[in-house]
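Here the complex is missing a single protein chain, while all its other protein chains stay put.
Going in written order, the chains are labelled A, B, C, D and E, and every chain counts its residues from 1.
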Amino acid sequence: MTAMTTIIRSQGRAPDALRPVRLTRHYTKHAEGSVLIEFGDTKVLCTASIEERVPPHKKGSGEGWVTAEYGMLPRATHSRSDREAARGKQTGRTQEIQRLIGRSMRSVFDLATLGERTLQLDCDVIQADGGTRTAAITGAWVAAHDAVSTLLARGAIGRSPLRDAVAAVSVGIVQGVPLLDLEYTEDAACGTDMNVVMTGAGGFVEIQGTAEGAPFSRAEMDALLALADKGIRELLAAQRQALGL
Amino acid sequence: MTAMTTIIRSQGRAPDALRPVRLTRHYTKHAEGSVLIEFGDTKVLCTASIEERVPPHKKGSGEGWVTAEYGMLPRATHSRSDREAARGKQTGRTQEIQRLIGRSMRSVFDLATLGERTLQLDCDVIQADGGTRTAAITGAWVAAHDAVSTLLARGAIGRSPLRDAVAAVSVGIVQGVPLLDLEYTEDAACGTDMNVVMTGAGGFVEIQGTAEGAPFSRAEMDALLALADKGIRELLAAQRQALGL
Amino acid sequence: MTAMTTIIRSQGRAPDALRPVRLTRHYTKHAEGSVLIEFGDTKVLCTASIEERVPPHKKGSGEGWVTAEYGMLPRATHSRSDREAARGKQTGRTQEIQRLIGRSMRSVFDLATLGERTLQLDCDVIQADGGTRTAAITGAWVAAHDAVSTLLARGAIGRSPLRDAVAAVSVGIVQGVPLLDLEYTEDAACGTDMNVVMTGAGGFVEIQGTAEGAPFSRAEMDALLALADKGIRELLAAQRQALGL
Amino acid sequence: MTAMTTIIRSQGRAPDALRPVRLTRHYTKHAEGSVLIEFGDTKVLCTASIEERVPPHKKGSGEGWVTAEYGMLPRATHSRSDREAARGKQTGRTQEIQRLIGRSMRSVFDLATLGERTLQLDCDVIQADGGTRTAAITGAWVAAHDAVSTLLARGAIGRSPLRDAVAAVSVGIVQGVPLLDLEYTEDAACGTDMNVVMTGAGGFVEIQGTAEGAPFSRAEMDALLALADKGIRELLAAQRQALGL
Amino acid sequence: MTAMTTIIRSQGRAPDALRPVRLTRHYTKHAEGSVLIEFGDTKVLCTASIEERVPPHKKGSGEGWVTAEYGMLPRATHSRSDREAARGKQTGRTQEIQRLIGRSMRSVFDLATLGERTLQLDCDVIQADGGTRTAAITGAWVAAHDAVSTLLARGAIGRSPLRDAVAAVSVGIVQGVPLLDLEYTEDAACGTDMNVVMTGAGGFVEIQGTAEGAPFSRAEMDALLALADKGIRELLAAQRQALGL
Partner (left out) sequence: MTAMTTIIRSQGRAPDALRPVRLTRHYTKHAEGSVLIEFGDTKVLCTASIEERVPPHKKGSGEGWVTAEYGMLPRATHSRSDREAARGKQTGRTQEIQRLIGRSMRSVFDLATLGERTLQLDCDVIQADGGTRTAAITGAWVAAHDAVSTLLARGAIGRSPLRDAVAAVSVGIVQGVPLLDLEYTEDAACGTDMNVVMTGAGGFVEIQGTAEGAPFSRAEMDALLALADKGIRELLAAQRQALGL
């Protein structure tokens, strides 16, 4: 990794800068939590739904469940992709992402405090420009927080089952330069791509790094983790600001 | 049908009044046409995608094809419904609606002028409050118009394959009173429910009337058609205004 | 619509004439109701099965359920169509038709009087020559009537849950001429196609009109509804005669 | 096997007697061959369709293909069974039967003489009372013969690709007594059940014997094969008579 | 069938000789029974799993259930075949085989003595060289025996529900010569192919004979059954030896 290459990012963005982040709460009216999150041109609608039932493996356990589904509108992307409902199955990529979102959310939930109910998160990509899964995690947490507030307001639970915040960002190496929060064209050109999920307390929940081209070195990995740490701190601040915390 | 009953509609709406209609073009950036249409709290994102291929039954015919798919985000509705992609198939209702949208669009398209390419319309309900299929048809036509303009601008076609506009509205009888543009609570209480699709020239493209409770009479049907005719004229005007025609 | 065109129909049929209608009760021996209905060369076997259980949404309600499925033998049609069981899913058309049959039957059933049991109607097309869905509705009602008689004879119910009869016919405009009960070649040439479902008392249960070519006018629609009314009266008489009512 | 037990069969049928066999050709009008075959109360509609294409493994081979599909109407049986098209897949039993029918038909076809086209047999059970698969094979051969005659009449082929006839019957042991052509109640009570497929020349094409209860002995098997041989000779005669050969 | 043809089999095997049979018990560690069976180069792993539940049709009956599933690793065969899990369905061949294995096992089980539990047999082909279904049956019985011993040792049942042993072999006619235990190249060249399942007491459980080319005569069938009888006796001895009985 030689820092001599100069990468020109769109909007004159610095290598260690996030795209503009926007969180719009109460984006739709029916869900207990509903947040549109934007990372630049990436727009994901995250809804949190409370269902007074749990999946079989939690029945009678006194504990609740938190799970997530992910989808992309067919024309969220540059060229249209097949509608998964019409094809009759979700792609491996979709399943991988929704499992990641679910694990990330559960990492900060106390399921016993939640009680025997399910918090179902739906992350639907309205427009994609890279980083949809990290935007989804970051937005889903805010939607989950709103749903928890609804439960508290209803008196359904006595205290919040949320133990911490969680947010996520992508980082990657493009032409030897570590970049924060890749947009689509950067992601496509990317040698190494890493998604990092961290809590408010600074712990790692998930690290998923993939060498798309050449393998990456330990030094590159350290640089990427430092970038991710910086970006996630800013996202955690944006979450708190959106929620007025 | 005795008109003596007085129905109080939300927002003090008159029996023959549409909900506020809003059309936002270029709602997302990738699609050749992208329109968010709102009928009150019903919000449907309609995108039009041009694909330079046709389905097998049109190959070598010199003609193009226009088709539609419809979906609803899981929490677009009051209580969450299953994600069709996760269930692995589309419901009968979804298929019925997307077939209706496709036929409505094709009724105003000259497929030979379109040339051997496909115009794919995707209508995804972001928030549902009754009338999603009629909003989808009305919005899809605007998205289709934008996609056609793109083709004209590219020089891919010499003249527009659109022969006319098309718009749709629902009408129904609630407690004996014919109402225009039903919202969800009205639809649920509705004795008779009718979806009407008409062209700019005032011709009928589709009429789908269903007695949910008691059968309906010829007189009731006439009243409903008159209401639909009024509403569709207003929707056609809204389409023209949105397009600056 | 200029009535000057003269349409020559097969068998010298008048524009407002039904094809020969034949209803054969007890066509197969196992079902509680089993009727072969023929509209000319269209032959549909309608069976009614009583099942002493209800779907989840009716459990514990004290009410029963009436539902329908529709199928077509692969070589019922001019050229062979794929077997839906082998393809692994029903087409949108099939689902649309079976939903229509189910709604039509339920419109004349008092589900509370039926009690917590299901009346399952199966309409299978043995030979198709246009009008399969309207023949199915007309025949299914007779099969349902036989199944209800079985329940009454068994003492399972004290009075009939049938509030009225229901029958259906197709009408359409071919070369400007409104025709009753379209056969396949007429349907294929048809500008406008309408399926109408009416009760014995003359109320409308369903109207589904589609402009296949040019949109249709209000005057054309009125002409079609008048034809449908005439045809359905004759079908209702045929049902009564078959049942000896 | 002690022959002292006396079995009373319905209609006073002898242990070695077939049920009345009826073959109705041209039962439906579209297919190149269409035969309703009845073995007593078992009724199977067998259609033969000619398609001018072959599956991938025969493309360019100069040879044709003969294949079969099998289905049962939901209420062909005493209690209603699920519709396979609605369940989204065929049962193992259905697949086993249609593979058996296909192999049986191919055993008497010269695929090279057929030329690069497919003969598709559809065997649909209208009413079931035991022996549906053997009735299907026996009827399908007559339908195939009619389809071949159509090809000969059209001049599509110069001579018949049929090398022989083929027919099938079930045999079984009920309470120690070997019986020919089991009906449903016999089949259900049956200790051993065997389906035998033979050609006009008397060769075996398929033998499928299953001990439902106790294993069967070589002596029992010999008795069953003798019965099958007798029954199939009579079925072959019925086929010839139906075809006027 | 003229015996003058001389068939040279691999390894100098005689027409009436089995390939070397090897049974390895406890091949994997988790299952209650786990047997690798080898018929020459055909290798099938048979596991028997005890599950303390029964399918719906056995609930509350006091009886247990025995069932089987069959699979083939994609590259068990000479050229790779599609993975059924990836295709999303099992082939007809797979379903036919697993139904055969299940029936064969049930023929020697006393389900009442087994009690309300399921014995699930999984037969997975690691390497295929002909005869996979007969090897599966022969090995599955040994795995079932080990699972039964586990139940007896646990005191879950007081006596064995196994009434007898069961084993299977394939026989066929190649160039007019009846051969025992066909390997793949022989199977492919085979005119007639028969799978025979017999019990320890010498009774027939299943006979499935198919003429791949010319029909087969009664004399040929007798020769094949004699060969099968000889082979199965040897397989039953190998089972006893493996179990130390």
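Assume contacts are C-beta pairs under 8 Å (C-beta built on N, C-alpha and C of every residue); 3 or more make two chains touch, one makes a residue touch a chain.
Bear in mind that the values here come from a model prediction, so they are computed numbers and not experimental data.
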item	value
Neighbouring displayed chains - absent chain, whole complex	A, E
Touch with the omitted chain, as defined above, among A:D16, A:D110, A:D187 or A:E206	A:E206
Which of E:D122, E:D146 or E:E206 contacts the chain that the document leaves out	E:D122
Touch criterion as defined above, residue of E:T77, E:T113 or E:S160 at the omitted chain	E:T77
Contact footprint on chain A, counting only the chain that is left out	89, 92-93, 95-96, 98-99, 103, 107, 194, 198-199, 201, 203-211, 214-218, 221, 225
Residues from chain E at the interface with the omitted partner, ascending	28-31, 34, 41, 43, 45, 47, 49, 51, 69, 71, 73-80, 83-86, 88-90, 94, 120, 122, 124, 126-128
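Throughout what follows, only the chains that are shown with their structure count from here on.
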item	value
Over-half contact-pair match to D-E, picked out of the listed pairs B-C, C-D or A-B	B-C
Innermost chain, taking as reference the mean of every protein Cα atom displayed	C
Inter-centroid spacing, chain D versus chain A (mean Cα positions, whole Å)	59
Inter-centroid spacing, chain C versus chain A (mean Cα positions, whole Å)	51
Shared interface positions of chain D, touching two or more other chains	88-89
